[in-house]
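Only one protein chain is missing from this complex, and each of the others stays in its spot.
Naming follows writing order (A and B), and every chain is counted from residue 1.
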Amino acid sequence: MIELRFHRDLYSAKAVDETAEAFAAVAAIERSEDESAITLAVEPRYTKPAQVRRIIGELQNYALAKTIDEGPRR
Amino acid sequence: MLAREHPMTDTPANVKAELSRGAVNLEVDPSIYPLEAVYGAAYIFIDRCYVYLYRPSETSLRITLQTKEPEPGEEALRALVGEFSNELLSCAWRRQITQENRTLIEAVTSQALSGAMGSPSLDDLADFDFSDDEFEDPLGIAQSWEEKHGRKTPKEPAPEPAKTEDEGAAS
Partner (left out) sequence: MSVDLQRLSLSPTKPAFFRWREVGDNVVITNFEGNFLILSRDEFEAFAEGRINAGEELYERLSAANFLRATYNVDRAAESYQRRKSFLNSGVNLGILVVTLRCNESCVYCHASRANMDAVHTDMSPAVAEKAVDLFLASTSHFVTLEFQGGEPLVNFPVIKHIIEYALEQNKTAGKRLEFTMVSNLALMDDEKLAYLLDKKVQICTSIDGPEKLHNAQRKLATMDSHQKAVHWIRRINEEYEAAGLDPTLYHVEALLTTTRATLPLWKEVVDAYTKLGCRALFLRPLDPFGFAERTRKRVEYDREDYLDYYRRAVDYMIELNKQGVEILERFAAIFLTKILRGEDPNFLDVRAPAGTGIGQLAVNYDGAVFTCDEGRMLHEMGDDTFLIGHVDTHRYRQLVGHETVHTAVIASNLDGQPDCTNCAYSPYCGTIPATNHKSSGSVFGRMRESNVCAVHKGIQDYLFQKLATADAETREILERWTTARPREHFVQVAEGVEAAEPTP
């Protein structure tokens, strides 16, 4: 299980939630949050190291791209 | 995501490589590299890297670049750091230049697009969305001068004081 912490001032909450939804098919994802960040605890359903690496990496990129696509952060 | 870290030889102190993961961590000062610049640079690399942003402290921002290709080697990571740093600097500087030259850039862009597009035809007008929905205005062309430059809107003139009976009779 891998924990990814998405700081609110770096990532949009909406983008992180959309990411969790988009990757639900390839990973079991538990969401938690605190004042400064949203944390996704990610358990990839595919367990080979290369597959895990790819799922985690693509998830990170997805969250970042979705955040950037939303436009300027206020 | 714990991993053994060690600095690459001859690289700045703010750069740490995780060779086993094929990743590098760069820490930057957000007061020098605004978030928009970090986003701009990071986006360029998401086709060949996995990019993760982290806030270790208020005065620091960590960017982790992990190559999509496993086991890239130290040379490749060194090149990656160099290229990313260049792009980050470009983005930060471009942000500043754009702010300083905003008026000129807007004028040229408007002229270029209006010159190319010309007036709408009847077919174009038939497709136009006349709804009240907010439209995208990335260049802020529809903003008033006050909105754009942060000045307060002109004050309402102060209401005239109410006249007393005597003053009313005198006029």
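Simple rule for what comes next: a residue touches a chain if its C-beta (ideal position, glycine included) is under 8 Å from a C-beta of that chain, and two chains touch if they have at least 3 such contacts.
Owing to the predicted nature of the structure, the values given are computational and were not obtained by experimental measurement.
Peer 1: In the full assembly, spell out which visible chains the left-out chain is touching.
Peer 2: Over the full assembly, the chain not pictured touches B.
Peer 1: From the list B:29, B:74 or B:124, pick the residue that touches the absent chain.
Peer 2: Checking each option in B:29, B:74 or B:124, the one touching the absent chain turns out to be B:124.
Peer 1: Considering the entire assembly, which residues of chain B contact the chain that has been omitted?
Peer 2: The list for chain B reads 40, 44-45, 47, 86-87, 89-90, 93-94, 97-98, 101, 104-105, 108-109, 111-113, 115-118, 120-121, 123-124, 138.
By definition in this document, only the chains that are shown with their structure count from here on.
Peer 1: Can you work out the whole-Å distance between the CA centroids of chain A and chain B?
Peer 2: One centre to the other, that is 22 Å.
Peer 1: With touch defined as at the start, can you tell me which chain B residues reach chain A in the complex?
Peer 2: The touching residues are 1, 35-36, 39, 42-43, 46, 50-55, 61, 66, 68, 70, 138.
Peer 1: Please output the residues of chain A touching chain B within their complex, sorted ascending.
Peer 2: Those residues of chain A that touch chain B are 2-5, 7, 9-11, 36, 50, 53-54, 56-58, 60-61, 64-65, 67-68, 71-73.
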